[in-house]
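Have a look at this one before I ask anything.
Here the complex is missing one protein chain, while the rest keep their positions.
And then chain A:
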Amino acid sequence: MAEPASSQQKCSCGPAESETAKPADNPATSSCCPPRTDSTREDSISSCCSPPTSAVEGSGTPGCCETTTESSCCTEDDTAIRHSWERPGHRLWHFVCGFLPTPVGEVPQVSTRLTTLDHIGRWQMRWGIGRDRYRVAPGLYAVGNPDADSDVLVSANYKLSFDALRRELQGHDLWLLVLETHGINVWCAAGKGTFGTEEIIRRVRETGLDRVVSHRRLIVPQLGAPGVAGHEVRRDCGFKVIYGPVRASDLPAFLDAGYQAGEEMRRVRFSTGDRLILTPVELTGLGRPTLYALLAVLILGGIGPSIFSFNALVHRGGGALLVFIAGLLAGAVITPILLPWLPWRPFAAKGALVGSIIALLTLLIFGRDLGTADGFALLLALPAIASWYAMNFTGSSTFTSPSGVEKEMRRSIPLQAAALLIAAGSWLWAAF
């Protein structure tokens, strides 16, 4: 998908591009689009970015976002228009490539091409850099040149969801209604209810959507369904909810087929690729508890006949640290990748199996250098740690049920704890 040249996209609306061209910039704080309060001013709808209205007259900005033609709104000599987008204290997102006059004011047009900035942002998110703040302003956006008959797609204001959506819409004329989900993706936000019935109704009212479009249809991603009661949306604001496909990439086909999604479009997949993408999130999400545990293991390693020795800390503590890390990788990386091929349904059991195999392999290779007690400790500790971290992967999976996870935890946590305690005892005993 990456298109290196795309940072030079046609629609790089002048001033905005140069200003936002700093990857380190935090998009959220650069507040072209500050989080909006519940202002009901109708011209506040489509964000803060709307320009003084007068100067854009006549420029229905045809083809502004099209990549094929040199667009009128973004050419060099249109400086008057470009400057009219500027507002003191505001900054345009790089993906806004024009503004569309509508009965409720100017609506920002977004580009369907992702730029280098978008890719950098996504990469940062995967590795947990600034994860909590990657959001766009909620409100109404336009793709292409939609009119009163064009469809309205509902989306979350998590920048990655927003990017994934607009990227698929090249050549379409659509409205995007972005909900305030506090920078959280559709599925998660739907689970929490922030992507939900009330927010849809509020956003429809606030944007004055019923004056922008003449029809009464909203296309909501299927994964938003846990938070949205379609019949209530219809009752309260008159718009009928149509559930679109699970993946944004199926949207064009869905629209072309007259809002029909095949069974495959309605299923959540959990491919090896999906799981691989999640492992960095998983690892960076482990956070402090894991760091403390690692430190504790290291320090415990220093305990021995001479009460505490630095040498022992390095040798025994370091060794135990490696065991811990091996368990962590077994549980948080290897198990997720092998998930569908491992036997048994509980994640804890899958993790324990992977951990045991690695422990046995380690013993085969290094067994002679380890004492019996140390070897025994390794054999217990590694599977227990792997099992724990595998169990935590339930949070990233797409098919575990809360009642199942709870049952699994009630069963396996005592076993994991017992194995770890015995292992720790044996390991400490081996020091003397």
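Basically, a residue touches a chain if its C-beta (ideal position, glycine included) is under 8 Å from a C-beta of that chain, and two chains touch if they have at least 3 such contacts; residues count from 1.
Assume contacts and distances are computed from a predicted model.
Remark: of the listed names "Ferredoxin", "Extracellular solute-binding protein", "ABC-2 family transporter protein" or "Aspartate carbamoyltransferase", the one matching the undisplayed chain in UniProt is "Ferredoxin". Within the full complex, the residue among A:101, A:226 or A:318 touching the omitted chain is A:226. Within the set A:118, A:180 or A:408, the residue that contacts the chain not displayed is A:408.
Screening A:150, A:394 or A:426 for touch with the missing chain picks out A:394. Where chain A meets the missing chain, the touching residues are 125-126, 128, 131-132, 183-185, 188, 190-192, 222-223, 225-231, 243, 246, 261, 263, 266-271, 277-278, 281, 285, 340, 345-346, 391-392, 394-409.
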